[in-house]
Structures are given as C-alpha cells and as structure tokens.
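All remarks here apply to the structure that follows.
All protein chains of the complex are present and in place, except for one that has been dropped.
First chain written, first letter: the chains are A, B and C, and each begins at residue 1.
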Amino acid sequence: MPVRTGVIGVGLMGAEHARLLTDAVSGSEVAAVFDVDPERAEAVAAASGARVFDDPMVLIKDDSIDAVLIASADKTHEQFVLACLAAGKPVLCEKPLTPDVAGSIRIVAAEVELGRRLVTVGFMRRYDPGYADLKAALRSGDLGQALLLRCVHRNAASVPVPSAVLISGSAVHEIDIARWLLDEELVSVTVHCPRRSSNSGDTQDPMLLVFASASGVLVDVEVFLNAGYGYDVRCELVAESGTVLLDSPAPTVRRAAGSLARAVPGDWRQRFTEAYRRELQDWVDAVAAGEPPRGASAWDGYAATVMADAGIRALDTGRTQDAVPRDQPALYR
Amino acid sequence: MPVRTGVIGVGLMGAEHARLLTDAVSGSEVAAVFDVDPERAEAVAAASGARVFDDPMVLIKDDSIDAVLIASADKTHEQFVLACLAAGKPVLCEKPLTPDVAGSIRIVAAEVELGRRLVTVGFMRRYDPGYADLKAALRSGDLGQALLLRCVHRNAASVPVPSAVLISGSAVHEIDIARWLLDEELVSVTVHCPRRSSNSGDTQDPMLLVFASASGVLVDVEVFLNAGYGYDVRCELVAESGTVLLDSPAPTVRRAAGSLARAVPGDWRQRFTEAYRRELQDWVDAVAAGEPPRGASAWDGYAATVMADAGIRALDTGRTQDAVPRDQPALYR
Amino acid sequence: MPVRTGVIGVGLMGAEHARLLTDAVSGSEVAAVFDVDPERAEAVAAASGARVFDDPMVLIKDDSIDAVLIASADKTHEQFVLACLAAGKPVLCEKPLTPDVAGSIRIVAAEVELGRRLVTVGFMRRYDPGYADLKAALRSGDLGQALLLRCVHRNAASVPVPSAVLISGSAVHEIDIARWLLDEELVSVTVHCPRRSSNSGDTQDPMLLVFASASGVLVDVEVFLNAGYGYDVRCELVAESGTVLLDSPAPTVRRAAGSLARAVPGDWRQRFTEAYRRELQDWVDAVAAGEPPRGASAWDGYAATVMADAGIRALDTGRTQDAVPRDQPALYR
Partner (left out) sequence: MPVRTGVIGVGLMGAEHARLLTDAVSGSEVAAVFDVDPERAEAVAAASGARVFDDPMVLIKDDSIDAVLIASADKTHEQFVLACLAAGKPVLCEKPLTPDVAGSIRIVAAEVELGRRLVTVGFMRRYDPGYADLKAALRSGDLGQALLLRCVHRNAASVPVPSAVLISGSAVHEIDIARWLLDEELVSVTVHCPRRSSNSGDTQDPMLLVFASASGVLVDVEVFLNAGYGYDVRCELVAESGTVLLDSPAPTVRRAAGSLARAVPGDWRQRFTEAYRRELQDWVDAVAAGEPPRGASAWDGYAATVMADAGIRALDTGRTQDAVPRDQPALYR
C-alpha cells in the first residue's frame, strides 16, 4: 500500500518533489495537489495521477491523504504545518520552516504539545553522499577536531531579491548543515559585504558570512546568487590533521578546442537530485513504518531560523550578532 | 498497483536487484524469490516481503507474478528465459543472455516466433549517466566521427576463473556498450596477452582485446580481474576533433598525510548503483505501461555473445577472429 | 660574464636561493656567502664555489660582488638593504622587507633619495604560472570585475611562533599578491579567530583574515601553520561572471588500496620552485642588463608591511583596522 502524499505548492520545487515521489521513490504516490495557480496544479496532477484540491486545508484533512509535502510560499508554511499537526499527519515542509522566528516557535510549541514528531524540514543536504562523507570523517576522529567549515553557495543567476534573502533562503542551508555536521549550535555571526556584482542590481550580492559555533569552530559562507557560470556548492571541513572537501562530480570529461572541461550543474536539481530522492525515500519509508521522521526536525528548522535572523541583523547593523536558541525540548533530544 | 516481480537467483547480483526493486524503484515490489540455496531465498524474501518458491518454473507461471528477473547461474538463463516467453511474461535477464551462441539463437528464435519483445538483457551501463553523455556527444556530431573507443575494465580481485571468463563475463559489457554507443556491429577481435599478475594464478589476467567495428572504429578493452586497488571502469571516445571520457566521480576529496585522495569504488555496486536503479525503474515502468522494453534486447544479448565467442577463439588461437552476427530479424529494428 | 651574487643568510631559504642561482639560473654565479653560522656558510660556499665572508657589510661593499641577496633574519634586513643602497648595488631582499613599518619607510626614503630603484622584495608568487593566469584572466576582462579573492595558506607544521607571525610571515604573501592581482591597495582588515588546533600550542592557529581593497573587493585569507597534511596554497578569483582558481598540480596520480591519490607538496620548495627560479632569473637578467628590477619594489614591501601591521592590530584588538599607505613616491609609479 503506497504512501499517499498531498503536495501543496507545485512551483519549480514542488513539481520536482512530485516528480520524484511519483517516478523515483518506492512505495509512494502523489494523491493530491494544490497550487494557487490551478493550471500548474492540473499539470502536475496529470503527470502523477493525483486529484486537484482547490483548498489546501481540505487537502490536509482529507482521509485519502497519508502525508503532506509543503512547497508553497515561505509565508504560508506556518499555517499549513500547524494544520498538519492538528490533523495528525506527517509533513515534509520545504526550508525555511518559517520566515520568522516567532512562527517557528509556534510550530515547535504545537508539536511539543502534541507529544510526537510529525514535522520534517526539507534540509535535503543531510542526504547528500558528500556531506555524509564529511560527517563520517569527523565522527571517525581520524582527522582530529573540527576547526573550520569553509562553505561556498553560488547560483548561476537570480531574480532581484532583498539582500536578506541571501541569508534566509541560501545561507540557511549552510546553517543547517553546519549544525548537523558539527553536532552543536552556532552562536554568533558577522557579515562582510564586498562590492556588488553589476549583475545583482541593488542586492548585496555576493556576501560573506562568518559564523562561530558554541565550541569555537568558524563556519564561513560565501553566498553569490548571480555567480553567472552555474550552480556551485562547496564545503570543506578543516580539522586538526586533514581536510575533507565536497567534490564537484561530473560524469564525463570532454577535451575539445584546447580545453579539458567538466560540466557545472545549472541549478540545484542537477546537483542535489540524489539528495532529494534519498530524502523523500527516507521520509516515505518512515511514514509507511509509522516511525518518527529522521530528517531535520521542527527544532532544526527553528534553530536555523534563529541564526538566519541573527545574520540579517548583522547585515543590517554591520556588527557581529550573537544568537542562542532556547533550551531544546525533550521531544527533540 | 505495483509491478510484482519474481526474482530467480539471489546471490550477490540478484540480492542487489531485489533490494533496489523493493527500496528504490517506484511502482515495484518483489513478490517471489527462488534460489538454489533456500536460506538465501528466505533472507531476501524476508527483507522484501516476498514469497519463496521452490520451483522456478512454477514461479514463472504463477498468476501473482507480473514479470521475472533472472540472476541465476549463466547456464540456467536459457531455460528460464524460454519459460518466460512461453508464459508471455516480461523478463529481465542478467548478462550474458546465454554462455553459448546457440542458446542465444534459440531465445531470439522463440521471441521472433512469439512476435513481440519480452526479453531485456541486463546491460545496465546503457543507463549510466556517463555513457549517456558519451552517446549524446557522439550523436551531436560536435566532435566529428568516432575513431577509437578506449576501454578499461578492472576489478579489485576475483576468485580463480578460466581465462575465457575475462571475455564472456567482463569484456562482454564493453562489447554491448560499444555496439550501443557506435550504433553498429563489431566484426573482428584480436587478443593480446601480457605477462600474468602473480595474484591471478593460472588465469590470463590482465588481457588486452582489440575489436574493430563494421565502419573501422577500433575498440580496445583492457580487462584486469585482480587489479588490486579497486573497481575501475573507464571509457574514452576518441573522435575527429575531441574526446569524451568517463570520469571517476567521488563525492569528496580528503587531504591527509601528504596526499590528496578520492575513494575508488570497491565493486560494481558502488560504481553502478544509479545505472542499476535507472535500468530497473525503466524496466518496471515499461512493464506497468504494457510497452516493449527499452533496454538491451535479446538480439543485443545474442550479438554480444557472438562477439565474446569470437574473442575466446582469438584468445585460444592467438589469431584475429572475424565474427558477423546473422541478419537482424525485423522485430528488433 | 655572469652576475656575481653575494648571499647573506643561508638557512633553509638562503641555501635554496644559492642552489638555484648556481644550478638553475642562466648568467649567474654565487660569488660570496655570509651566515652567522660559519659552518653553514662553508657548506653553501663549497657547493657553489663561493668565497665566505665573515662580515656582511664587507661583502656588500666588495668590488667582486655585483648584487646581493638577503635571506637573513627579518630584523637584520633593514641594515643590509640600506648598505646595498649606499653601495649602489642591486639587492633582492626576502620578505618581509622589514618587520616594522618604520624600517620600511626608511628604506623607501633612502631609495627615493638615491633616485633609482635597486631594491626587489622576494614576493616570488608574482612569478608563479598560476597567479600569472589569474592576473591575465582579470586583465582580459572576460569575467568582469573582481569581487572576491579567496585565499588559503596552509603549512604542514611549524615551530612555535607568536600569533602575529601568521600575519607578518604568512598572510603577507597574500597581501602582496592581492595588491598585485587587483592593482590597488588594501585598506582595512578584520581577523576572526577559531578554536586553536591542539597541535598549535598557544598560537592562534588557524586564523581567518578578511581584507577589503580600495574598490571594495574582499580578500579573505585562511592561515593555518599546523595543517598537518602538507603545504597547500590556494587562491580563487571570483569575478562577475566566472572564477579562476589555482590548481594543485601533481605530476602523477596513483591508484592503490582503494584510493586515487595525488601527492601534496611538503613545503614551499616543492610548490614554488619554478616561481623562485623565474624570480631569480628575471632578477639576474635585469641586473645583467643594468635595468630596474621588475619584481616587487621597496614600495610594495612597505605597503605589505603596513597592512600586516594593521592585521596584527586587528588580531590584538578584535576590531576592524583601517590602514592606508602614504602617498606613493613618483619613483615607484
């Protein structure tokens, strides 16, 4: 009996999730779709054999739906996640959990009140084989303690966005992965602003963020939304006696016209397809087994929002900002 | 309604197929298992929720089975494939289709007699993203005509095998992929025998084969079963104005102790997991849709066996051997 | 008639210079050697056929010496360079020109007073083929304006040093190369201090410096003296539509024991031998031709010292420090 998922929001990201849930995940089907744009919903529904709902709240409550995936606009996440908790349904919510700290606190509070974990936040990098290697290397102890985590997050191009989006929408991935790799909280952040690219309009792009973890590990993150050449995510763990670096895998090397070249991914779909597929498979497996989710929790979503919020304050004030999350409820330990 | 597959033979290869069909393929379940070793069958059945059969012929005919995957000993392939054809069931048979040319001819004849294609041969490299890149590069015409295809096929270690197995069991992969990439038949083969590795006992290992295609492209294949360091499959298409080479992707790079290192896969499961997964997904999708299979056909399996057979004669005689397959029946065009 | 060089200071660095001047540079010979350790001086003199002096000031003035190379302790640089200027002899002084700003100012003043350029500072990276590529890429304009310069400077291991030495002895290389690549001054610096490596004793190691250039380019430099695994210098120029990164060239790739590995250099002699050789050849050629030196000038040495000094203040105070060099004398334009 496959897990019947309802997908709320089928823009670029939600449509990709629906495609993977339909075509590449075992024991899964997309049973329902909602989007503010009905045509978009119809298109995805046609490809997956799903039913189109015109009210996401009705979709969430519908008995034919086992679990919910939320990929709608950030500001709508809170209400949908809370509705899923109220309906007792497992929910995978795209990052960020909420754009604001208060919203994340309300979700955590509701889940704690419920007394069991239903919420997963879509920090899919935890499922990338490269990051898994980094974590295994650190855990093995072979390289000693972590000292630095050097991160780069570049996109080929972006529509105009407020500068804060480089932090809340992009660096938030590095915030989560740093917390997960280092297994501790980040506690402060400084933002450095270089001259802007002439392709970036009024947006402060690129941007350099320097986080410190509770134990003093520095995590620096270059975000560059209009890097031009492609999608490029890097991470190097620098430890006491060695380093481990994400590679840029490409299936082939072409030699032509005086050049030995590998393709750079155009966007996250090429770079992280396998991570998304594994994330969804793991989520579906947990739902099918009635087990708690194993990906990033509501707490992780909250902690990332707290640190992104501090980053935005650091950007606005030009000063280092501290940010310590609240005490972690027992549910998440 | 998932496609219910029966798996015949669950050694290393069949168990991996069963795992992927259960855990990583959409719309699929393993419903039946047979193995000459009942314990092995029980173990796989337990993991996939399948029923254990003690007679593979009964399994093939059982109404609860939609399709059959054969990963048993090479010499048993023919009878099982013929039984699937008799039962009108789609069948994915591990390579080689049969160890001998005569067996492959009988399978092709039976399928032609039936009048529709049910047989797929497990040449999974056709689903590897790297080989797909090579094929796309050649088709685009950007690099001109193909001139050479330079192949390396190394395993970390092997149990003692007859020297012919380097051709029928290993180089047969390159025979198929060369036919598929170049879209033409191979027509002759020469074998060069270097000094043997002291790790290879009486086996002629490594071995260097040089095939020629109908249009004169040379395909050379180094096979080395006891290469020691790991599993390493390479292929470089050399065309008139450039080359495309399979890369050796690894998710991370480690710097430690004076060395910058990437992991080499230990065996085919690490290197070709994605190719196997895509092959199985595509096969299951075609079965579910009632469409003809899209992977390597019985004809491809026959053609590969013809050329492997010529290679073994070249090895035995020390002389170049020609080998032209029969005329291709209309069913396969 | 070869250029006869006197070498003052033949520790690790000076001995390597003497070796290259003797064995690998055209039109050059080492004619004189001084070291505070007479045995060390004798050893180098024996290998190069040079005469040993017991007074460096006498060496500088000796008529048989055409030019002087200074590789003695940092604090002795000023007196020797000033003596060379007084004697009208071309001098190549290892970096830093002087440990303190005041000393560099005195050297610049003396050279301006003299009215012609005799001083070269040993910032040899300007002669590295990789950095030359970066400069050419930037000058071509193909990638747009520079936005970031991302630098890493790691050594395998270090004797205990004051934390300031990470800036004055190591990051000073990046200060010079950034000024040279960007063709503008750096104007401010912030220092971030991660948790220290347990191999680094009381030294703040590693360290992360963030410089800003006059036009707003950010130059970040990770310095790590006890990185353990080897000598690793990286630099990525991030421009508006692409990046250029120093590669880690190694002559061979070894596959063994499950790993594909390239050697990481043990120290600067392996990584930068070609840069040192080109620097010395260019210096000798200019001396032979009676032309002004083409490497880093006394002014460049002064500017690097100013910015290193600001970096040390930033380390000590924990606050961003501005540092603008004086007006550049006409002699250096």
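Definition applied: a contact is a pair of C-beta atoms (placed from the backbone, for glycine too) under 8 Å apart; a residue touches a chain by one contact, two chains touch by 3 or more.
In this text, all values refer to a predicted model and were calculated from it rather than measured experimentally.
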Omitted chain's touching partners, listed by label: A, B, C
Residue, one of A:R116, A:R262 or A:R319, that touches the chain absent here: A:R262
Of B:P206, B:P293 or B:P325, the one touching the omitted chain in the full complex: B:P206
Selected from B:V238, B:A257, B:A288 or B:V324 as touching the chain missing from the view: B:V238
Option from B:E29, B:E94, B:D133 or B:E222 whose C-beta touches the chain left out: B:E222
Interface with the unshown chain - residue positions in chain C: 2, 22-26, 28, 128-130, 132-134, 137, 142-143, 241-247, 249-257, 262, 274, 281, 285
Positions on chain B where the hidden chain makes contact: 144-145, 147-148, 150, 190, 192-199, 206, 208, 210, 212, 215-218, 220, 222, 224, 226-229, 238, 240-243
Residues from chain A at the interface with the omitted partner, ascending: 156, 228-230, 232, 248, 250, 255-264, 266
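To be clear about the criterion, only the chains that are shown with their structure count from here on.
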Furthest chain, CA centroid comparison against chain C: B
Interchain centroid distance [CA atoms averaged], chain A/chain B, Å: 37
Inter-chain centre distance, chain A versus chain C - centres from mean C-alpha coordinates, in Å: 43
For chain C, residues contacting two or more additional chains: 228-229
